[in-house]
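Let's look at subunit A:
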Amino acid sequence: MTPLAELPALPLHTAGKYVAAAYIVLFAMVLVYLAIISIRMSRTERELGELLERLDEKGPQAQAQPEPGSER
Partner candidate 1 sequence: MSATLDTSPATEGERSVARPQPGLWSTVAAVMRKELLVELRTLESVPGMSLFAVTTFVVFHFALNRGSVEGDLAAGILWVTLLFAAILGVNRLFVADADQGGFDCFLLAPVDRTALLIAKAATLLVYLVALELVAVPAFSILLLGPPIGPALGGTVAALALGDLGVAAIGTLVAAMAVRTRARDLLGPLLTLPLFVPIVIGGARCTAPLLELSHRGAPSGRWLTTLGVYDLVFGLIAYALFDFLLED
Partner candidate 2 sequence: MAQRPYGKGLRPLSIATVAAMTAALALVFFYAPLEAEQGFLQKIFYVHVPLAIVSLCGFVLGGLLAIQHLRTRDPRWDMRSYVAIHMALIFGLATLITGSIWAKGSWGHWWVWDEPTLVSFLIVFLLYATYQPLRFAIEDPERQARYASVFAVTAGAFVPLNFIAVRMSTSFLHPRTLSSTSNLPGSMGLTFLVSLIAIGLLYATLCKYELTVKHTRAQVRALRRRLLDDGAPARGRSAAPSALPDDDAPARPAPGQPDGLGAQRFGAGSAPGTVGG
């Protein structure tokens, strides 16, 4: 454990930038993936919202003519 005491904690001027780059790459890729998923999820949320709206519109009609086949 002694070498740690002699060398700088984060030797950013030498090897540090490469190590940082490697870890940042991993971090960035995970974040990009999260962003992609969140875009997909918001699209899904929007679709669900639309479905609910259309159901509300159809609601009165659907009650007037019950569709027996649509219950599963």
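Candidates were picked such that all candidates are chains of the complex that A comes from, given by their letters.
Convention: contacts are C-beta pairs under 8 Å (C-beta built on N, C-alpha and C of every residue); 3 or more make two chains touch, one makes a residue touch a chain; residues count from 1.
In this text, all values refer to a predicted model and were calculated from it rather than measured experimentally.
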> Which of the candidates 1 or 2 touches subunit A in this complex?
Replying inline: 2
>> Going by the contact rule set out above, which residues of subunit A touch candidate 2 in the complex?
In response: 1, 3-4, 7, 11, 14-16, 18-19, 21-23, 25-26, 29-30, 33, 37, 40-41, 44, 47-48, 51, 54-55, 58, 61, 67-70, 72
